[in-house]
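All protein chains of the complex are present and in place, except for one that has been dropped.
Entry: chain A
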Amino acid sequence: MRVVVVGAGPAGMAAARTAADAGAEVVMVDSEPDAGGQYLRGRARFSHTGVTHLRNTEVWMVEGNTLHLRGPSDRRGESRENEAPSAVAAAPCAATATPSAAAATPSAVAATPSAVPATPSAVPATPSAVTATPSAAAATPSAVPANPRLLHFDALVVATGAYDRPLPFPGWDGPGVITAGAAQALAKQGVTLAERVIVAGTGPFLLPVATALQDLGATLVGVYEASSPTRWLREAKAITANRHKIGELAGYRKVLPRLETRTAVIAKHGDRVTVAKLDSQWRPVSHRTVQADLVCIGYGFLPRTDLLPDASRTDDFYDVDEHQRTSIEHVYAAGEVTGIGGADLAEAEGVIAGAAAAGQEPPRKAVEAVRKGRLFAQALARAHAVQPGWRTWPAPDTTVCRCEKVRLEDLADASSMRELKLTSRVAMGRCQGRICARNAAELTGVPFDGQRRVIAVPIPLGELAALPEEK
């Protein structure tokens, strides 16, 4: 039986290993040249008997029990223009930390000239990346060709992770503002982003980003957490079950002195950044001006759930049962596509999904880790929930949707997401609302519905025309 895993982050790698150990033929597909996903990229050396790793390969559609893939040779002729979306913070692929896209995006470039040189890893298709890793290929005399366009599965694990969410404020779409995830990815490549940086948003993931930037020699102007730490005092149960998380904080002690809570960046004009103190609803109560070259923002995460438009979702995250099964037969989901709780929860979910996909009972240890991890994830969601006061940050002429240049004042009254999109063009551009749809919904009060996107990544017509014919 063949188990296909989409995503090679902590969740996907764990699912692939577990399913292979259970005897399945496993193919792990990821759009990046290296395994590791958002957090471990560059540090994970993935190689596992029974797993074929298809690198640089995007899954753009799931149809029945077949995946449609785009490999490196499909993308070879593609011009940069087609590949890089116009702006960093709006660009899902920058947010997911693809080094190539992040380095090619204009505002990162504008932030510091030193960000310009493309590292070798930014070259789209390195020859060695074209085929599966030799070791994996040797281990499995697998039937998977080097660059397949169709891949059948008996069971599928979707572990495609999440993007970080920006909130719009005057100047967020200008130079020198990027998502925290993009910043982290660039930092991992050793790219010096700017002299004076701010990390702003909500959630514990701001700290590792700030640490990485500081380690690169940036001057950390501030780490601004919009929520109040006292919210965590209500979460005793989650904290006791996840004591090790407190330990992790120690690793970030160098940036803790720069941490200010109930604080946010609410405007940036050139290097003048307006920093506000917030009330509990995130409405600004006072503000001051500081100087910074780069602001990295992350207000929680938006899951990448495009591949299964028909799967049941809550708040856009896939609904899964205790075996990580989605509402679609033979399809499992693991990691941040089901909820945000850190890399260890993602990994434990991956173990369960991999076991279940290969037809085995999940190991007890992983089940226990997921139980505890979910307590933490739920506490995290409560303590760092985006509060409605942010809606006072943008001005009437502040861009809400970067792809289509839709301003706050362009958002008309509407009763549904679809009507809002078709009357204002918000979420109709290249990012297809992956970044802005949620913000637009909150700004207008239109109910946010999980967006149905059939095509997970833009794909040239010529490739659609050349799709292999199914027997």
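Before moving on, here are some points about what is shown:
Keep this in mind: a contact is a pair of C-beta atoms (placed from the backbone, for glycine too) under 8 Å apart; a residue touches a chain by one contact, two chains touch by 3 or more; residues count from 1.
In the analysis below, contacts and distances are computed from a predicted model.
For the omitted chain of this complex, the UniProt record lists the protein as "Glycine/D-amino acid oxidase", which is one of "Glycine/D-amino acid oxidase", "Electron transfer flavoprotein subunit beta", "ABC transporter permease subunit" or "NitT/TauT family transport system ATP-binding protein". Touching the chain that is not shown, out of A:L216, A:V290 or A:M428: A:M428 (per the contact rule at the top). If you put the hidden chain back, the residue from A:K277, A:H323 or A:R453 that touches it is A:R453.
Chain A meets the missing chain through residues 61, 63, 68, 77-79, 82, 310, 404, 414-416, 418-419, 422-423, 425, 428-430, 432, 452-455, 458-462, 464-465, 467, 469-470.
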